[in-house]
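A protein chain is absent from this complex, but the other protein chains hold their places.
Entry: chain A
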Amino acid sequence: MNAQIAPPPAAAGWQAVIGLEIHAQLSTASKLFSGAPTAYGAEPNTQASLVDIALPGTLPVPNRAAIRKAIQFGLAIGAPIAPHSVFARKNYFYPDLPKGYQISQYELPVVGPGKLKVRVDDGRTIEVEIQRAHLEEDAGKSVHDAFHAETGIDLNRAGTPLLEIVSAPVMHSAAEAVAYMRTVHTLVRWLGICDGNMQEGSFRCDCNVSVRRSGTEQLGTRTEIKNVNSFRFVEKAIEYEIERQIRALENGEAIVQETRLYDPTRHQTRSMRSKESADDYRYFPDPDLPPLAIGAAEIERERSALPELPQARRERYIAVLGLPEADADQLCSDRATADYFEAVLAGVPGQAKLCANWVLGEVAAALNENAVEIAAAPVDAAALAQLLSRLREGVISGKIAKDVFAAMWAGEGSADVIIEARGLKQISDTGALATAIDAVLAEYAGQVADYRKGNDKLLQFFVGQVMKRTRGQANPQQLNELLKQKLAG
């Protein structure tokens, strides 16, 4: 690993300080405190129960699955899981928050401090400290455009479980922040605790940005960019905000602590509201919910069920399987791909590089072209393993293997069936090969003479002609050897 610890270049004597609050929607069937469904895209208010719309007399009952998923995340970042954590009310008024408070966690979150290794695009590896992760419910959605004098409220999303993952202010460039966000994104999907769908808002982030003079310790006044839901937007928003703050400070202006919105059409941030009553949410323990107790046995159960994590798997692919870093990175970008790769490898033992090439090459290209997820690929791992075995055994050439793969993808059957049906077996029979070579050499006697005078380049020409004659089925290695023999002869 090339972990040279060079700080990112500071813009003209300034250092940016960035912390992210990532909201990951936990993939549960029902809400955090009610039995209403969480499916995306339902008709407005059809998934809002009595609890979600805050009818008087209703009481919240937490969802066991949401809590288990929070524990899994905590274990994956090496954080302590609180034996007792407390749900608190965060009080504010907004029409899409029916109770007038959001149930969140404040002083005692379920997940304590942990850390995550993050590989930045420039090749550095940084360790990002995560201060905490806590459970909270989402608010509803306000619809402003569809009505004239009113705002429409859809409470389907109200009560959806979120895990808010709060990093320390330890990142110093937009690139570092995005790399961290991607790492968290990979991790939550890997664990299966969040679908990571950013278009649907299942994974979004608030960016806290400040700048200070290089070499100084004290943090500058920060601004918060709310609800950014793509990696590119996070990068653009942070870059813009860093520049805006540096320019303001260099002009002798002060930074106002405020919430800003990112406008993706202009790549700018603009002030949303200044925090006149700076974060005065008057948190207090929710009297409806006694403390959440998580026993050691339960934590151990989750720990033992934890999958091998992306970082560990990546390192194993490099150290044990001997794969290049780039291959390991790509294979471990999501668990389905890594699992598929390993299932293929199980069928072609010892051929890690060959399997990686195919998974990242032919398979990835076909998935991309057809917009299919790897789990739904028409060529499953066992089928690909059979194809690669035939390739290894010399039954077919690499070129033919690609054709067979395309046919498999199109549903024409297994590798063996297609090879048999199309008569694609490589000609490894020396006699048959020799006949084909003799015919070619006889046909191109002039070129044979040139070759023998030292024009080595003609070898490829002969290879091509024999391949043509054998419809690509000649074993290339054998062909080369035999051809050289005959030409020498």
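The working rule: a residue touches a chain if its C-beta (ideal position, glycine included) is under 8 Å from a C-beta of that chain, and two chains touch if they have at least 3 such contacts; residues count from 1.
We take it that contacts and distances are computed from a predicted model.
> Missing chain's UniProt protein name, "Sugar ABC transporter permease YjfF", "FAD-binding molybdopterin dehydrogenase", "Aspartyl/glutamyl-tRNA(Asn/Gln) amidotransferase subunit C" or "Hydrogenase"?
Options "Sugar ABC transporter permease YjfF", "FAD-binding molybdopterin dehydrogenase", "Aspartyl/glutamyl-tRNA(Asn/Gln) amidotransferase subunit C" or "Hydrogenase" considered; the missing chain's recorded name is "Aspartyl/glutamyl-tRNA(Asn/Gln) amidotransferase subunit C".
> Out of A:28, A:131 or A:229, which is the one that touches the chain we can't see?
Of these options, the touching residue for the absent chain is A:28.
> Looking at the full complex, which residue from A:282, A:353 or A:399 touches the chain that isn't shown here?
Selected residue, touching the omitted chain: A:282.
> Which chain A residues touch the hidden chain?
Spelled out for chain A, the touching residues are 28-30, 34-38, 43-50, 53, 61-67, 86, 91, 93-95, 108, 142-144, 146-147, 149-155, 272, 277, 280, 282, 285, 287, 289-293.
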